[in-house]
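Apart from one protein chain that is not included, each protein chain of the complex appears where it belongs.
And now, subunit A:
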Amino acid sequence: MQLSIHQKIRIKHAVIFAALLLFTIVWLLPVFGAFLTSIRTMDDIMNNGFWSLPENVTFSNFATAWSDGNLNTYLKNSFIITIPSLFGTLALSSLVGFALAKYKFKGNMFIYLMFVAGMLIPFQILLIPVFRLSNFLGIYNNYWGLIMIHTVFQMGFCSFFLRNYMITIPEELSEAARIDGASEFKIFYKIYIPLSLPALAALGTLQFTWIFNDYIWALVLLRDDRFKPVTAGLATLKGNFITSWSVLVAGAILATIPTIVVFVFLQKYFIRGLTMGSGK
């Protein structure tokens, strides 16, 4: 039987479709397994094996993780740390992005490359001095130590990103404003900021998940349990509920809800941020 070229393509696509379906199912097995674990009791899983039908469905694991496991406090802390860091870093980076995109001056390229390099360095090179600095400034073991390092460290990526976005804004716009007597700062916040909103949205989405997911800074800059964000909180939870995997996994799911919400509603911005930021 002779197949037309269209039929061939259709068959090829159907095969790819099936292969991808299978791959995706296997790929999401950990997520599926996590949900299944979180709604069962540990006894049920241990006695009947993972691939058995649940004896009964329970949400008590979530309740245990939420109150006994302190997930309520940890999640609140995560927001208290993430939101100011997010706005701080976006505000500071817009200033940098604007200055680097708009003005030609000696040192422009150097500062730009310094921020790009800064976003790639390993945290380990900063851990000890920032720990000492936070102690010195009296912001060790409270929210501010974390807010400051996130705000400043994330400036590397954000400045890089915003500079590359703002450089595409035509110079004629600011020339016109300047003729009308606008100051340079007014040009920044009346023209560049509004026109950069798509970039700021993409960046904000990305930064929210990055700061929210941070773990090592919380380990280094916090001692008290009551200040810990949810990532460090999960590590504590793992120590306290060592064999109750259904509680631990329920805690992990609760910890993920904010980033999932962001992802579901702002997915477009998230992807735009990732691909724009990776270079051109």
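Some points to look at:
Keep in mind that, in the parts below, a residue touches a chain if its C-beta (ideal position, glycine included) is under 8 Å from a C-beta of that chain, and two chains touch if they have at least 3 such contacts; residues count from 1.
Everything below uses one rule, namely that contacts and distances are computed from a predicted model.
The protein name that UniProt records for the chain not on display, among "Carbohydrate ABC transporter membrane protein 1 (CUT1 family)", "ABC-type multidrug transport system ATPase subunit", "FAD-binding molybdopterin dehydrogenase" or "Response regulator", is "Carbohydrate ABC transporter membrane protein 1 (CUT1 family)".
The hidden chain makes contact, of the residues A:80, A:95 or A:177, with A:95. Residue-wise, the contact with the chain that is not shown comes from A:116, picked out of A:116, A:169, A:182 or A:201. Contact with the chain not shown here comes from a single listed residue; of A:153, A:227 or A:269, that residue is A:153.
When the omitted chain is restored, the residue from A:37, A:61, A:85 or A:196 that touches it is A:37. By the touch rule set out above, subunit A reaches the unshown chain at residues 13, 16-17, 19-21, 23-24, 27-31, 33-34, 37, 42, 45-46, 49-51, 92-93, 95-96, 98-100, 102-103, 105, 108-109, 111, 113-118, 120-131, 133, 148-149, 151-153, 155-156, 159, 184, 188, 209, 212-213, 215-216, 219-220, 231, 234-235, 238, 245, 248-249, 251-252, 255-256, 259-260, 262-263, 267, 270-271, 274-275, 278-280.
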